[in-house]
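First comes the structure, then the notes that go with it.
Every protein chain but one is kept in place in this view of the complex.
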Amino acid sequence: MNDIERLLAIEEIKQVKAKYFYGLDHKDWDLWQREVWAPDGRLEVPEADTVVEPFEKVREWVSASCGDQVSVHHGHMPIITFTSDTEAKVIWAMEDRLYRTKEFPLEDGSTWLHGFGHYHETYVKTDAGWRIKSSMLTRLRIEMANVQGMPGESA
Amino acid sequence: MNDIERLLAIEEIKQVKAKYFYGLDHKDWDLWQREVWAPDGRLEVPEADTVVEPFEKVREWVSASCGDQVSVHHGHMPIITFTSDTEAKVIWAMEDRLYRTKEFPLEDGSTWLHGFGHYHETYVKTDAGWRIKSSMLTRLRIEMANVQGMPGESA
Partner (left out) sequence: MNDIERLLAIEEIKQVKAKYFYGLDHKDWDLWQREVWAPDGRLEVPEADTVVEPFEKVREWVSASCGDQVSVHHGHMPIITFTSDTEAKVIWAMEDRLYRTKEFPLEDGSTWLHGFGHYHETYVKTDAGWRIKSSMLTRLRIEMANVQGMPGESA
């Protein structure tokens, strides 16, 4: 890639991840399928003992496990490294908040999760553009509680 | 636009929004007028039943309603779509924290707000550069409480 091609690829990768977050918090799994994930995409969430692939299974798992929650996911400060003209490694800092209900709690029975960590991802340039090929979440800290939001946060 | 012009426009739009946040949390409305908003800019905040335009009225409303508060607004992960060479649509993820006093509470009497959502914006390229033409806020979640900050957050 020349300089302009690399800048365009960086910008496109940022757009893909922006749509990842928007789709996740709006439960727009069609957006994920159309513009975010590669067909053979793979998701790894060690804290949930979960590895799923290809994307079809990712969609099934995420839509089932996140369907009824309110969530807020934010991403920050990507470290982007191209490993070829059509492949990139990206680390994103992230923070997430999950708001569940007693009827749809987290695995340990909690109704609230607040976490901080990093997505370790690979991207691939497909015929349709750059897409997420794999995503693995690590944590700096994670908190769960059996409350509807933190004290002072309950609606 | 060619590729370089598009990359420059994207970068300029990010700078405009960065100055939006800096001006808002530092109450620097002159910065807003000089480098952020188009003269015919329009602000829409459904949760406050508010639509104001042009920018002169936006400035009046925001400086009056936010003047005495400490605030922290952060923006993330823009989805940027150009609708012409001089117009763009942008969605920004956002989080805000407002710290009020009993003497200057929020509308419902609360002194603290913590919210999450998205700005849905349009930008226009004026003779002075790219500027915000319209901004509309939607929410994923919003919390208000009658405390000076959250527990453990009170100064």
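Letters A and B name the chains as they come in the text, with residue numbers starting at 1 for each one.
Criterion: a residue touches a chain if its C-beta (ideal position, glycine included) is under 8 Å from a C-beta of that chain, and two chains touch if they have at least 3 such contacts.
This structure is a prediction, so every number in the text was calculated from the model and none was measured.
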| item | value |
| --- | --- |
| Hidden partner chain, touching residue among A:Val51, A:Ala93, A:Leu106 or A:Met136 | A:Ala93 |
| Touching residue (missing chain; options B:Lys19, B:His114 or B:Lys133) | B:Lys19 |
| Chain B, residues in touch with the chain not shown (by the definition above) | 4, 7-8, 11, 14-15, 17-19, 21-22, 25, 70-72, 74-76, 97, 99, 149-155 |
| Those residues of chain A which, in the complete complex, touch the missing chain | 3-4, 7, 10, 74, 76-80, 91, 93, 95, 112, 114, 116, 118, 140-143, 145, 147, 150-151 |
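What we mean here is this: only the chains that are shown with their structure count from here on.
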| item | value |
| --- | --- |
| Gap in Å, rounded to a whole number, between the CA centres of chain B and chain A | 25 |
